[in-house]
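Only one protein chain is missing from this complex, and each of the others stays in its spot.
Naming follows writing order (A and B), and every chain is counted from residue 1.
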Amino acid sequence: MLVLERRGESSTAIAIASPLLAIALTLATIAVLFALLGKNPLQALAVYFLDPLTDSYALQEMAVKATPLVLIGVGLSFCYLANVWNIGAEGQFLIGALSGGWLAVATHGTGAGPWVLPAMLVLGAVGGALYALIPAICKVRFGASEILVSLMLVYVADLLLDYLVRGPWRDPQGYNFPTTAEFDPVALLPAMIEGSRLHYGALIAVVVVIVATVVLGRTIRGFEIRLVGAASKAARFSGFDADRLVVTTFVISGVLAGLAGVIEIAGPVGHLQPAFSPGYGFTAIIVAFLGRLHPVGILFAALFLALTFIGGEGAQITLKVPLDLTKVFQGLLLFYVLACDSLVLYRIRLVMPQRRTADGIA
Amino acid sequence: MGLLESIVLAVLAASTPLLLAAAGELVAERAGVLNLGVEGMMIVGAACGFAAAWLTGSIVIGALAGIAAGTALAGVFALLTLGLAVNQVATGLALTILGVGLSGLIGAGFVGERIAGAPHLYIPGLTDIPFLGRILFGEDPFVYLSLAIVVGIWWFLYRTRAGLELRAIGDNPASAHALGLPVLRKRALAVLFGGACAGLGGAYLPLAYTPFWISGMTAGRGWIALALVVFASWQPGRLVAGAYLFGAVTILQLHAQGAGVGIPSQFMSSLPYLATILVLVVISRTRGRAGAAAPASLGTVFVPDR
Partner (left out) sequence: MLERAAEQGVPAPLLQAVGISKRFGDLLANDAIDLDLWPAEIHALLGENGAGKSTLVKIIYGLIQPSAGELRWMGRPVVLDGPAQARALGVGMVFQHFSLFENLTVAENVVLGLPPTESFAAVSARLAELSRAYGLPLDPKREVWRLSVGERQRIEIVRALMQNPKLLILDEPTAVLTPQEADRLFETLERLKGEGRAILYISHKLEEVKRLCDTATILRLGRKVATCDPRRETAASLARMMVGGEIGEVKSGAGRSAAGARLIVRDLSLEPDDPHGVRLDRVSLEVRGGEILGVAGVAGNGQDELFAALSGERLVDADAIHIDHRAVGNLSVNDRRRLGAAFVPEERLGHATAPRMSLSDNALLTGHAVTDMVRHGFINRAATLASVDRTTKTFDVRKSKRDPEAVSLSGGNLQKFVVGREILREPGILVVSQPTWGVDAGAAATVRQALLDLAARGAAVLVISQDLDELEEIADRIAVMFEGRMSAPLAAAQADRETIGLLMGGSSLKPREAAHAGA
């Protein structure tokens, strides 16, 4: 049987190797799955993971898709490091998009000036933060599980988006499609390279990664977050208030998720419609763990998961495999990441049960 | 059939998947394991249940397939959280994400297909009793099975030695280990039972509630089931009351939508989720921050030394 032995000192080498091992194990499992679906596993993996890397359009698309994942993932890492379980980032993402999108809809066709986009970004961040405050306050004031409350709010945000784009915000010239009008240019993020889809949101994401790395690694606030998560009683002894930190970390992740939402609609999407998010808020949970809750790790993890989105779309077209395979892939990846993380804390040993007789007399 | 009667019948049906899933989760949590993957186990149970029933034409085989699928996913969860001592919250999330993906993969070939839903009971004489007959003897068998499972759980927890051991493990796994109780094995069994119940609860949806498969058809019921366990303060009896309350909210908002009360349907649809939040806040508040009723070791990792 398997026996876990606690390591005296956490292993740094394994801490870096474990996400890579997890990716390798996931690829192996996916290969088996492809074989079961009747595809050539190697060819299928190539379509999934190599083809997107060979073409510059797909590479840009990867950065576009990684942008919301980085923003949300970094925000979630603040929560998870502090042992605060915000799993409703998808809801905060949608509300951020709605808050910013409201301004784009309201100023549509009014010839408003270039203040619109910055104001949208601020509104998105504030909207996401306020929505994240709901589970935080339910937790701190009433002791309600932040896990369940934040998750329930995802469904509510989804329905609200659905209502708005089918009802009051629907484009009158939209042939009854549930969508808002295309945003005016002043409500859109400019492209970083002329004619490409890569927009300035990607730059914002990189800045967020740098700031988060400094805050978490170098400042007393970062220490507070890590300490509350690692040993709450010791944190209290250190003079930190865990309740306040629940609110702070929820607000940080709400701001970043909301920002990601408004960047998504002001960037690649350009309007509001139901289900405009392929579940970035949930995928970002995987990103956060695959990146080992470290901002730089999260940057790489987000690029990798963006690759799975693009590869999944490619595979759907060329291999005729269902798009849900991407979700399976992502779920498996999280499993393997968590399992491999166990190696950082424990040594795993195979132990043979001792020989014995029924009454214990050997 | 009168309106009230039809509402009661609809509430019973709507509550059953919640009750099944929550009952299983209650057992796992009494052993100290928090499995947030209920939604994932339910949706895979639903997909496998429908697929098996459509292929074989048998509701029973469909239900068994749902149970098997839920149990299998719970087995993966047990392997990670108990075998490798991985954080239970994160693993539960992974289970849900994986389950949603798997269900789409499994159900892809069955979109748009229909089956004959589970037949309702008919006991001559009894079912014909006005009003009560249809409710007590005229629903589909799963409705009564779910109640039997809850009674069985109550009996197991409070009337058997094995149930006492389970409660002891949930209270203090280190003490239980010191006494020689097989903590990890018992926790694993509790988790597997939880998975079986969640799988059955999920399978109920396409087998009896709406006899076809649509992607994402559990619609957060697994999460509501988790909230129900909190609502019930980990006591089987209160679970029934909670499940029927939520079933009632679901049905009432559907009737209100149908009646066209002028409120946008999306607002009515969000009622079960808002009700869940409200219930969590009220229950958590009245119990105080300490949450005395929760099993003392809930959600914590236990690694025995050897």
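Convention: contacts are C-beta pairs under 8 Å (C-beta built on N, C-alpha and C of every residue); 3 or more make two chains touch, one makes a residue touch a chain.
Predicted model only: the values in this text are computed from it and were never measured.
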{"item": "Chains shown that the absent chain touches, full complex", "value": "A, B"}
{"item": "Absent-chain contact - pick from B:Gly112, B:Pro130 or B:Gly180", "value": "B:Gly180"}
{"item": "Residue among A:Ala28, A:Val206, A:Ile220 or A:Ile348 touching the omitted chain", "value": "A:Ile220"}
{"item": "Identified contact with the non-displayed chain, of B:Ser58, B:Thr127 or B:Asn172", "value": "B:Asn172"}
{"item": "Interface with the undisplayed chain - residues on chain B", "value": "161, 164-165, 167-168, 171-172, 174-181, 290, 292, 296, 305-306"}
{"item": "In chain A, positions touching the absent partner", "value": "5, 8-10, 218-221, 223, 226-227, 230-231, 233-239, 347, 354-357, 359-362"}
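We take it that only the chains that are shown with their structure count from here on.
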{"item": "Chain A and chain B, separation of their C-alpha mean positions in angstrom", "value": "27"}
{"item": "Interface residues, chain A side, partner chain B - complex", "value": "2-4, 6, 85, 87, 134, 138, 141-145, 147-149, 151-153, 155-156, 159-160, 162-163, 167, 282, 285-286, 289, 322-332, 334-335, 338-339, 341-342, 345-346, 348, 351"}
{"item": "Touching residues (chain side chain B, partner chain A) in the complex", "value": "36, 40, 76, 80, 83-87, 89-91, 93-95, 97-105, 108, 215, 219-220, 223, 226-227, 230, 264, 266-267, 269-270, 273-274, 276-277, 280-285, 287-289, 291, 303, 306"}
